[in-house]
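Apart from one protein chain that is not included, each protein chain of the complex appears where it belongs.
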Amino acid sequence: AGFPGIGRDATPREVAAWDIDVRADFKGLPPGSGSVAKGQEVWEAKCASCHGVFGESNQVFNPLVGGTSADDVKTGRVASLARRDYPGRTTMMKVSQVSTLWDYINRAMPWTQPKSLTVEEVYATTAYLLNLADVVPSDFTLSDKNIGEVQQRLPNRNGMTRDHAMWPGSRTPVDVKATACMKNCAAEAVVTSALPDFARNAHGNLALQNRTVGAQRGIDTARGAAA
Amino acid sequence: AGFPGIGRDATPREVAAWDIDVRADFKGLPPGSGSVAKGQEVWEAKCASCHGVFGESNQVFNPLVGGTSADDVKTGRVASLARRDYPGRTTMMKVSQVSTLWDYINRAMPWTQPKSLTVEEVYATTAYLLNLADVVPSDFTLSDKNIGEVQQRLPNRNGMTRDHAMWPGSRTPVDVKATACMKNCAAEAVVTSALPDFARNAHGNLALQNRTVGAQRGIDTARGAAA
Amino acid sequence: SGMAVAGARAQVADGDPNILNLPTHSTGLGQPLAEGYGKPSQFEGNVQRRRSPGLTQTTQASVSFAPLQSMFGIVTPSGLHFERHHQGWWDVDPSKHRFMINGLVKSPKVFTMDELMRLPAVSRFHFIECGANTGMEWGNVAVPTCQYTHGMLSCSEFTGVPLVTLLEMAGADFSKGQFVLAEGADGSSMTRTIPMSMIRSGEVLVAYGQNGEMLRPENGYPLRLVVPGVQGVSWVKYLRRVEVGDQPYATKDETVHYVDLMPDGMHRQYTSIQECKSVVTTPSGGQMLLDRGFYSITGLAWSGRGKVRRVDVSVDGGRNWRAAKLETPVLSKCLTRFSCDWVWDGQPAIIQSRAVDETGYVQPNYRQLRAVRGKGSIYHNNAIQSWGVEANGEVKNVQVG
Partner (left out) sequence: SGMAVAGARAQVADGDPNILNLPTHSTGLGQPLAEGYGKPSQFEGNVQRRRSPGLTQTTQASVSFAPLQSMFGIVTPSGLHFERHHQGWWDVDPSKHRFMINGLVKSPKVFTMDELMRLPAVSRFHFIECGANTGMEWGNVAVPTCQYTHGMLSCSEFTGVPLVTLLEMAGADFSKGQFVLAEGADGSSMTRTIPMSMIRSGEVLVAYGQNGEMLRPENGYPLRLVVPGVQGVSWVKYLRRVEVGDQPYATKDETVHYVDLMPDGMHRQYTSIQECKSVVTTPSGGQMLLDRGFYSITGLAWSGRGKVRRVDVSVDGGRNWRAAKLETPVLSKCLTRFSCDWVWDGQPAIIQSRAVDETGYVQPNYRQLRAVRGKGSIYHNNAIQSWGVEANGEVKNVQVG
């Protein structure tokens, strides 16, 4: 079915202006390079105010760097992800593709001026972050030529799986299989978690977060717990 | 199925406070009376500012009185309703139940102070309107005793039918029967009515009454008709 | 050519500046969370309810029309739901609102909103149409756009308690009690008779919810009767009372108004059911086609007697018709969105739609409708609507014969 009069061919310049994505196989990556040193310069000028000088800040967003080890660089699995006691998960702990960093910095950073960086600045800040995480040395220059090798040192490069039923088209069976028991089911109806009374009002007064008419009211949490 | 805890019996005073409707058979009509003369007094004080001294005004609402004749009082059918050249249709031309007037004045008039009239005032203003329409004489006093007789003089008392398919439960078949012809149907696709060009902008500029993006725009009717 | 408005296909030799020069929103930081209660885009300012000039003498006994020409699908956003008031609207305090049942019942009852909202509720999509919708067009073309011709029409998901449940709680006499009077709490205390047969089916709701939230004040907050398939005036707003009786009540709005004048001078009383009807909303009167080429003709169809079975579309003023595509779900006494492909060749055309409901009733054209009902009824004009497309792209409200 044709739709006469609707849509037109995009011009090459139009496609170039918008087709900025960089894929895991580096399709879309523009040629170029940037050094860790240059990256530090750009970082301190354009990134550190939000992310901290070492990408450690939790002020504006979660820390970007931390939680990875030299051993992770070898195994490609971030060991602290398997620990239940590790405090937070940094970007560098999770990211499994170096292309992801490049693509995202290029499209979205800095936060208030996305898409303002030069190709060199994107390579350089990516290199700087990789250096902070000890993936590349301080004298490293990241480029389209060596980025494939850097990928092979990314701490969590082996930490992702698509082997699950929530990726459409996957043939993996559903992982959680419950049954719909109806009578005298094996439920221990013991409360294992609840908000402590002192946190009653932590989300504001719930009386003001419910309609003032209807089957129920909101609890007046400004009052403190009932006896 | 019971619903414990929900709803309660209404008290007699509560029912009395709200059960104000007066039916065609005068069920609900409170005992009392009011004269045309009293009606004129109340009318001029509380009604005439909107409806005109003779119920003729078209300023705030359509005229209440006019268009009925002594013959209509006899036949119970308002003859002018069958004329295509009669200018408007007044309340008195249409109303088929005197209870309707009583009930409506009692519940809704005067417009800015509904339910403020005494029983006598409602009888009286109803009497006054009936007198304006020559249904009752000037010295008449309308009451719960004689209202049934007045009903027998209402000009359009025989002018209503329930014999149609749009009253749910009626057994009358649908009156308009079209067929869904698909090809070469007997349509004379001749335009028989359209807005004159001078009225293009009578509803305001239609360009401002349509979304500014999408499959169409509104016509810029401020500009005058295209050549 | 007559194409006054340039189609937005601006394109320079090597590219559209809207693509080549990245917009501010691609290169900056956006707004913080809107939170609270959101509102439409600033660019949607033309999509508004409107009055028809001169139609009513006051703005409290009046109508504002929904902008059907700019709407999609079947749901009416509550901010654009048409209004019809008889004595103005109120924002009633729900904590003080009461609902009473009396008449032919074992014990008259009073309910608070709290209590009503504790009862089992249902949620159903239904259209509501004023009995006077399209009323200005009985005699001839009177208004320019489908906002004014058909805009006393809306469709929402209503939530409430079936009235039959409440009548049962009061011990209603369902054998003597063949009629119910519904009464509002506003100044007009609007009253309308509803036949018990409709209530017994469970369809009639004492509703508080509309599209997921409470009714809007102008639509009867906090309580409204929902009478599917029946004209809007019976959907009593600010509902305060229901009385069970053994005969209809002959109220003002069923004896003086909302009565349909026939050519012989007789009025049909208690006309309630909205018969099967449809209207093309795009393209429609007052619009302007920007260019030749492909268009999707779309519109709305509905029937007070059940589901829409079929909609046909004509672009030659009714000589030839094609079956339109119906959007699912097709629900009973609810709007149904239809659409039909069309390639406009730049020639004059007359666009129409014709709906057929599950009872087999076919929406009539003006000739068929007027042959029976004349031109003076005001109410229940469900004739096939015609939109004339001129060679310059302007679309106009026309009637054909």
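As written, the chains take the letters A, B and C, and residue 1 is the first residue of each chain.
The rule is short, and it goes like this: a contact is a pair of C-beta atoms (placed from the backbone, for glycine too) under 8 Å apart; a residue touches a chain by one contact, two chains touch by 3 or more.
Note that the structure is a prediction, hence the values are computed from the model and not measured.
A.B. asks: So which of the visible chains would the left-out chain be touching?
C.D. replies: Counted over the whole complex, the chain not pictured touches A, B, C.
A.B. asks: Out of C:S189, C:N382 or C:N397, which touches the unshown chain?
C.D. replies: Touching the chain that is not displayed is residue C:S189.
A.B. asks: Who touches the missing chain here, A:Q40, A:T68, A:S96 or A:N131?
C.D. replies: A:S96
A.B. asks: Residue-wise, where is chain A in contact with the chain that is not depicted?
C.D. replies: 3, 5-10, 14-15, 18-21, 23-25, 27, 58-62, 77-84, 89, 91, 94-97, 99-100, 103-104, 107-108, 111, 114-115, 156, 159-169, 174-185, 187-195, 199-200, 202-204, 206, 208-221, 226
A.B. asks: Could you pull out which residues of chain C are in touch with the chain that's been left out?
C.D. replies: 7-9, 16, 18-19, 23, 25-44, 47-51, 58-60, 62-64, 70-81, 83, 85, 87-98, 100, 110, 112-115, 118-125, 156-159, 185-187, 189, 208-209, 211-214, 216-218, 221-222, 238, 240, 290, 293-296, 298, 325, 327-329, 331, 337, 339, 341
A.B. asks: May I ask you to list the residues on chain B that touch the chain which is not drawn?
C.D. replies: 1-6, 8, 10-14, 17-18, 111-116, 211-215
By definition in this document, only the chains that are shown with their structure count from here on.
A.B. asks: Take each protein chain as a node, join two nodes whenever their chains touch, and name the resulting shape: line, ring, star, complete or other.
C.D. replies: Graph shape here is a line: each chain touches the next, no loop.
A.B. asks: Name the residues of chain C that each touch 2 or more other chains.
C.D. replies: 118
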